[in-house]
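Notes follow once the structure below has been shown.
With one protein chain removed, the remaining protein chains of the complex are shown where they sit.
Let's turn to subunit A:
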Amino acid sequence: MNRPKPPLSILVVEDELIISMDIEMMIEDAGHRVMATAASLKAVAALPVETKPDVALVDMQLAQGSTGLEVNDEIRKRWPGTIVVFVTANPKKIPEDFAGAHGVIAKPFSSAGFVAALRYLEEGVCDPPPVSPEPGSFVASPAFGAHWG
């Protein structure tokens, strides 16, 4: 299997630009790369298809009335191998099967929580199953969790 190697290339989809900037910096502090940032479905659709992100962190409520679920569909269509993780204040809005996405980080997140979630994700993506215990800040989708187990 062709697993990505760190540093991971990460797409950040978030319409609050301060939060988006913060997330970018935490990603870079953790040693990964931010491939691009987008605030809406349109912005995601406008990205070049050739550069595929390893991971996408997707907010649920986005600019221009678009939703994280729509962005998830778009990403899965463009880059089937990309790991999609919702970052949302509304985890209850996520369907039970995560609509094919891989996990969720609940807002508000703490610095430590976010970093731990990122580390866990890196382990799970690059060298599954993860060696760290699942942090409280991250919940894997049933399908993704099973795939590691």
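Note that in this section a contact is a pair of C-beta atoms (placed from the backbone, for glycine too) under 8 Å apart; a residue touches a chain by one contact, two chains touch by 3 or more; residues count from 1.
Convention: contacts and distances are computed from a predicted model.
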| item | value |
| --- | --- |
| Protein that the absent chain corresponds to, by UniProt name, given "4Fe-4S ferredoxin", "PAS domain-containing protein", "ABC transporter substrate-binding protein" or "Acetolactate synthase small subunit" | "PAS domain-containing protein" |
| Residue among A:Val58, A:Ile94 or A:Ala116 touching the omitted chain | A:Ala116 |
| On subunit A, residues whose C-beta touches the chain left out of the figure | 16, 18-19, 21-23, 25-26, 61, 89-91, 106-113, 115-116, 135-137 |
